[in-house]
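A protein chain is absent from this complex, but the other protein chains hold their places.
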Amino acid sequence: MFGRICIAELKRLVRSKKYMFWTFAFPIMLGTLFYFAFSTIYSSQKSETIPVVIEVTDNAINEYKVLQAFSNLDTDQMSNDLEQYYEDKAVAEAMGESFDKEIPISDETMDKIEDVQSYDDMKKYDLADFPYDYLKVDRSEIDNISKDDLPFIKVLNDLTYDDGNKMVEEVEGITHEEAEKMLSDGDIAGIITVDSMQDIYLLVNGNGVKHSILSTIISEYKLEAGKAIDTINDDHENLERSSEIMDESTESIEYIEAKSTAGDNKDPFIAYFYNLIAMIAIMGSTASLNVIVMSQANQSDVGIRVDMSPSIKIIHELAQLLAVVILQSIILIFTLTYLIFILGINFGGNITFIYLTTLLAGLVGDTLGFMIAHFGKIAIDKKEAFLMAIFLGGGFMSGLMYGDMKIIVEQKAPWFNRINPSAVITDAFYALNVFGVGPRYYRALMYILITSGVMLLIGCILSRRSSYKSL
Amino acid sequence: MHVYKAFFKVMTKYKLSIIIYTTIVIFMLFSLINAYSASEEEDVAEKKYTLLIVDNDNSELSKELVKFLGTKHYLEDGSYTDEQIKDMLYYQYISEYIVIPEGFGEKYEKASENSEASSLLQATYDEALPKGIFINMQIDQYLNAVKDYMNSGYTLEEASAKCTDAMDSSKYVSMQKKETVATQRVYTSFQFLPFGILTIIFSGVLPVIMCFNDAERKNRTIISSYKMTKRNFELILGSASLALVVTSLLVGLASASQNSEYIFTTSWWLSVTNSFVYTLSVTMLLSMITSLPLGINTEGSANTSTFITCIIGLSFSFLGGTFVDITILGDKVAKIGQFTPNYWYSVASRKIWYEGGNLSDVAESFGMQLLFGLVCLSIGLCFTRFFGEKKA
Partner (left out) sequence: MEKGNAMSETVVKINNLVKRYKELIALDNFSLEIKEGEVFGLLGPNGSGKTTTINCLLSLLTYDKGEVELFGEKMSPSRRDLKRRIGVVCQNVAVFDELTVYENIDYFCGLYIKDKKTRKQYVEDAIAFVDLNDFRKFYPKKLSGGLLRRLNIACGIAHKPDLIILDEPTVAVDPQSRNKILEGVVELNQKGATIIYTSHYMEEVEQICSRILIMDKGKEIASGTSEELKSKIKNTENVIVDVRRLPEEHMDGVKKLNHVYDVQYMGDKLTIKCDGGKHNITHVIEYFSDNNINYDRIYSELPTLNDVFLEITGKELRDKE
């Protein structure tokens, strides 16, 4: 009889077109939706290139030109030429000859150069008075200095993540007004204004990780630039090596020994898929609810027939429950296969155990419906509403809508995560992903089995009552 | 208004279901608000993360480092097991777990670029995400700068103070719109409303509409002298009335749990208007759903209406940025999400609370929500006209 009832129930369920459609369509629709919503967030956060607009003032370019000019000034030659000039002049004067030779550098120019004793002095120097003839390089190299030659810009362009992706990308050809609009719309992360070697400013429109990284890059550069300037100022002979000092990076030590977080799949958004499986499993409770209610005399006419028959009621109901379990298992396996093999979702962990966990998850939902079905003579629509409350509320608390919820509940009321069907299921998947097949996973499985067992037992106990006060 | 009155009489039969859904939504709303218990008014450009630091060294340097990190981030208190730490890291409750080993202070002085004494701190974090990299950059930057300052003759305390000052981003970073201070709490509470509104309205109205659209009952109306258009209009009015009550309740609750400084401000009024516009849009969507042959207009199809409520409620909420902020969702999702009223609600909400938007800024979002609703209403009316009457 057990087998017959089970088969008859399976036939009933499979032949119900509405039930079959929604039971299969619902997980596929939601799974696909989740795939579109979450599958790319994690990978897009990794090594995300940060778009910025860089505005370099004339002051900054000029400062660098001065720096380069002083760094490439052949002071030895200048001194020698001046010395020679004065020697020649003295000789000519001594010999009473006329001396027409032009002074290689005017006294004024020389004074101005000698006045430059520090970096700040250098910044104020007017290149109009510079003795370009004594440049070690071609003058055009100084005159043609542009934004891209600035050390800060070079540093920005060279910054990469560990995987080689550029950290920062400049958006070029944008006016200031356009940049402000792009910033406001979130198309760029910030506007960097370079006013001098050390005066660099950042304008942002948020405080996300991108903005923080930009801030840190600028902070690091400013510190390095500050150190370089201090070095230059320590000894005025360093002025000649200003450019070299600026380009040098000081000894920088990495103090961090990095350790990776655990998890076969580190993407935290995979938790939404765990919750999806939990959701589908819990939704199976409405199937077991409806099936069991059909056998209750106070809920349906068929229930009167069943109740009056000599069949052992609990055997009858368990047979029906088994039919629901079989069908729900098929649905869950189908959904899981779709997610893993069609959508390519990596659940993390051994695939055999993922399927096992999924099947056991179905048990939680089915026994939940079985238990609720035996709660007194409340009408079925109210029982379904109660199941929905468990489904929505439980799902919310296990992180279905807001990922942080589960961990907050774990901190404030961990007992709730042990009795919440959704949390019990998602924890098993999580344990498999992060800890692998081990004590933590087995403990999670145990909670699933205990939860299912307790609900089944309660349902069986409540099922024993056979007479009603009213029908 | 005979049908309108009957609508509410029938609805009282389902009051328990409505109460259950409403209770759950309110519970979720308050749980969410309480999860953001501190008002996080961050107008500086540096994001603060939560770190768990275990200082096994207890030297002056380690204390200064912890103090420095405390100015930049939130430090988690308490002792946790390895398992708990893994959980916290996985769910990104903490962004990094740092262990300062014993002897850190001594080894720090001897450390150089190529020495074995470097890599003194153990930091566990998700290497793939940039926030770990950012935090490590800060720590390295601080420790290197402190060393340089100390080499220049400063004491540790002085060097630490100078570093902290030099790394104070407020001196060189500014926000585009400083006057807008958005708190996570008020934004989140209003952000959640669409899910609550949609779920309660659907769960409350669908069974009532099912009841009225039962074939035999509907036929009674068709053969009577009561106009079907009048009947349908009154049913929609009934739905809208319920929707109005539900939205008012949720808006009231969301507002009551905030600081009074946010209430009755321009932003608040705009948010309230946003909520009601969304409600109107959802009501029109509902009228379309009850007109389509989805198998919900038959007795015993409670399951179907449950599935529809869940699918629409969850999918609109996920695609539209109700649960996961639209700035995090990718472009592809945003493109699909634009077809939901939730998306435009989220856009408006963001503009209101984060960008100090006024009516002209959010008018487009309001318009898109209403347009969605009108399209749904039109589809529903077409279906009713061309298919519904014939079937009856």
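All chains are identified by letter, namely A and B, in their written order; residue positions are counted from 1 within each chain.
Here is the rule we use: a residue touches a chain if its C-beta (ideal position, glycine included) is under 8 Å from a C-beta of that chain, and two chains touch if they have at least 3 such contacts.
The model shown is predicted, which means the values in this text are computed figures rather than measured ones.
Colleague: Where does the absent chain make contact, in terms of the chains shown?
Modeller: A
Colleague: Which residue from A:96, A:164, A:310 or A:376 sits in contact with the chain not drawn here?
Modeller: With A:96, A:164, A:310 or A:376 as choices, the missing chain is touched by A:310.
Colleague: Considering the complete complex, identify which of A:25, A:91, A:302 or A:461 is in touch with the unshown chain.
Modeller: The single option touching the absent chain is A:302.
Colleague: Have a look at A:8, A:91, A:351 or A:446 and name the one touching the chain we're not showing.
Modeller: Selected residue, touching the omitted chain: A:8.
Colleague: Footprint of the hidden chain on subunit A, which residues?
Modeller: That gives, for subunit A, the contact residues 1, 4-5, 8, 11-13, 15-16, 297, 300-302, 304-312, 316, 466-471.
Going forward, only the chains that are shown with their structure count from here on.
Colleague: Could you please specify the touching residues of subunit B with respect to subunit A in the complex?
Modeller: It comes out as residues 14, 16-17, 20-21, 23-24, 27-28, 31-32, 35, 42-47, 83, 86-93, 108, 111-113, 118-134, 136-141, 143-145, 147-148, 152, 166-167, 169, 172-177, 195, 199, 203, 207, 295, 301-304, 306-307, 310-311, 314-315, 317-319, 322-324, 327-330, 332-333, 336, 355.
Colleague: Which residues, counting only subunit A, touch subunit B once they are in their complex?
Modeller: Residues of subunit A touching subunit B: 18-19, 22, 26, 29-30, 33-34, 36-38, 40-42, 44-48, 161-162, 180, 183-184, 186, 190, 200-220, 222-223, 226-227, 230, 250-263, 266, 268, 271, 283, 286, 290, 380-382, 384-386, 388-389, 391-393, 396-397, 399, 401-408, 410, 430, 434-435, 440.
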